[in-house]
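Missing here: one protein chain of the complex. Every other protein chain is in place.
A and B label the chains in the order they appear, each numbered from 1.
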Amino acid sequence: MVRVITTGTVAIATAVKHADVDVISAYPIRPYTGVMNELARMIADGELDAEFIVCDSEHTQFEIAKHAAACGARVFTGSAGIGWAYAHEAIVVTPTDRVPVVAMVGNRALDDPGNFGVEHTDVLVARDLGWMMCWPENPQEAYDLTLMGYKIAENPNVLLPYIVNCDGNFITHVRFPVDLPDEELAREFLPPTPPPRPNILHPDKPISIAPHVDYYWGTEIRRQMDQAMKNAIEVTKRVHEEFNKIFGRGGPPFIEEINTKDADVAMIGVGGMTMVARAAVRELRQKGINIGFVKLRRFRPFATEEIREALRKFKVVAVLDNDFSFGSAHCGGILFQEIRSALYDLSERPIVVNYLIGLGGREITVDAMKRIGKEIYEISKTKEVKHIVKWVDVRE
Amino acid sequence: MLGSDNMSWEKIEIRTLKDVPKEEYYVAGHRTCQGCGPALACRLIAKAAGPRTVCIVATGCMYVANSSYNTTPWAIPWMHAQLGGIGSAVAGAAAAFKAMMRKGKIKKEEIHVLGIAGDGGAADIGLSAISGAMLSGGDHLIITYDNESYANTGIQASSLTPWGAWTTFTPPGKMLRLGNVRVKKDLPRMIAAGHPNVRYVATASISFPFDLMTKVRKGLAVKGPAFIQIHTPCPKGWKFPPELTIRIGRLAVETGMWTLYEVEDGQFRLTFKPPKRKPVSEYLKLQGRFAHLREPDIRYIQEQVDAACKQLGID
Partner (left out) sequence: MAIFAVEFDGRGVTQTALMRAASEIICTAADKDGFPSIGYERYDDAPDRVGVPIKGFSVISRTAPASYEKDLEDVAVDVEKLSPPTPDYSYYQVCYDELAPEAMLYEPRAVDAVLVLDDTLVKGEEPWAYIGVQPIHEKLKDGGAIIVNSKRDPEYLLEFIHPTTKRYKLAVIDADSMDKIIILPLIGAMLKVAPGIVSYRSVIATVKERYKAEGIKKAQVIKDAYNKVRWIEVPPAKEPIQIKRKRKFLEEFPKWHEMPIGLVVPAPPVNGPNPHFKTDTFRTYRPVTDTSKCNKDGLCWLYCPDSARSPDPETFFAVNLEYCKGCGICAEVCPVKAIKMVNELDFRGEKLW
């Protein structure tokens, strides 16, 4: 084990190396390119043996990854923002082809105009398609979640592609302390060859993958995918347990509760903002405000039961969305819609409000989170909600 | 060029400094590198094209470095297009002006439709749209500034990166020592050969500015689609001190590593023939991106260039 001070992109590249990936398809776009630069260097220096294909576009990247995986190879690819959007034809069909592609998305505000700052909408646009999605809080988690990703995706009861998100700049470019395990230990957890599955192309066993269908087949195909996502919840829990046992860290699979003991209210969010939330919640508690933070580690599959059980105890929940869904219910964010829906069936449910924060890459500060904390604490007392959705730090 | 047979330029050919318009349509105040080749290209293109031009620029250095942050050096109408979309962007704009003018919804007058993309946007992700635009025959000029990499994202290999070049996707290492092992795609001749309806395809260089500006005007004046590829040395990506940009561009042509030609109505014609072609090492040795190459590699490059020059009629 070695401690280095490095970025999320290098941490993920190291996990990809430890996973003994066979095929990598690369195309540049800020802020994820660093992972491909590092992989190119590893291959050029003989540290990793893999085919590295410089592609002509993101669509090509994801098509290459899908078909390499269909032939049984372990693959890695990635993109960000509008590039991820460009690849969508390939992105749509990868889950339904049931291939365990692992990809990194460096979250970045969608064009137009160009903006390198972090927003999560780029990846969330694909939330309905069947990709698993997770958010590391820091580069250490980026390594962990990538290595786990192969194990979850390749499980024969799952066989769904998997995304590791990284907040643009804050997790992709900032250098943090990261404990990188030795390759042998990583390979103990994740053997270099994926487990066998029935849908691999090889002359020894001829099959046809994805012939054209009609309505006699379509509904069942969808229901199979649905089951795969449901299976993914149990598989994810088991993989986390295994990871914890071997590496001594990794945390709970879906959510992490931070300072929520006896809390009246809580904020919930994903990614790097968790680091800010830890400090905000600590400082508010010192002022006597009983507030906690619920970190959502994974968004797909959406662990409805776990999330409902974690949130039901609060009087008010503020969903922090570094994303947007124009014209949606209440003109709110995406996490807000889903979390509200998860809580609907409770006979006594928390008040759920929404804060749109960090849009376009604007800094998420401890002060801003403390303001939110104080506001929702007020709401818990007065039960009055003046605005269901609020925009944080907008010039108006 | 749409709308009018009377052009605002006195004449197409720019031969001396006196012919060069003094007006700047790509003005001072942009976040490009010191010595940026593509920035000079944009300045000369805008000068040649003049104010009756609508300019659409695809993502890349000439988008980000020009417009950072929420500002602009373009004194003519300008819009951002997506990285792979320059062909579609000019096709759409040209069709819009054509229909509105024909139907009398706007005045029939001189409007040039100009699209600018880098080598990544033109030769890779945007190739399909450019081909479509060429084929559909709209009245537009697409110019690609070739700095031989995806420069804005920090110098990654494109299909126009030359053999042997360092990029961050093709780094010379302990095991793979050469860097980029793909051969530079011949984009202008692909376009000329594949689209017989296209009346004007040309190559240019910022180190030959009068030739460049003349070709821009020819491309805009011709009816239908036109395509120009401009060689634009890049201090950041090619690793040389910024004052050498023009010298390196000149050496590219003088060594035969870049050739200046036109294909007009299907006829190929060299527009510059170096009197005595210099050895490629004079060009390569000034650039840090080739510093890892050894003598046999340079000889290999020389052989390839010699063969290409023979074929093109340069020697």
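Assume contacts are C-beta pairs under 8 Å (C-beta built on N, C-alpha and C of every residue); 3 or more make two chains touch, one makes a residue touch a chain.
What you see is a predicted model; the values in this text were computed from it and never measured.
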Of A:N107, A:N155 or A:N169, which residue touches the hidden chain? A:N169
Residue of A:C71, A:I209, A:A279 or A:L346 in touch with the missing chain, whole complex considered: A:A279
On chain B, residues whose C-beta touches the chain left out of the figure: 17, 20, 22-37, 39-40, 43, 51, 61, 64-65, 67-78, 151-154, 209, 235-236, 241-247
Need a quick check: the contact residues on chain A for the chain that isn't drawn. 3, 5, 30, 112-113, 116-117, 138, 169-170, 173-177, 272-273, 275-276, 278-280, 282, 363-366, 393-396
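The rule is simple: only the chains that are shown with their structure count from here on.
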Rounded to the nearest Å, the gap separating the Cα centres of chain A and chain B is 39
Which stretch or stretches of chain B touch chain A in the complex? 59, 63-64, 67, 70, 80, 82-84, 120, 123-125, 127, 150, 153-154, 156-157, 159, 168-176, 182
Going by the contact rule set out above, which residues of chain A touch chain B in the complex? 26-30, 33, 36-37, 40-41, 43-46, 52, 54-58, 82-83, 86, 111-114
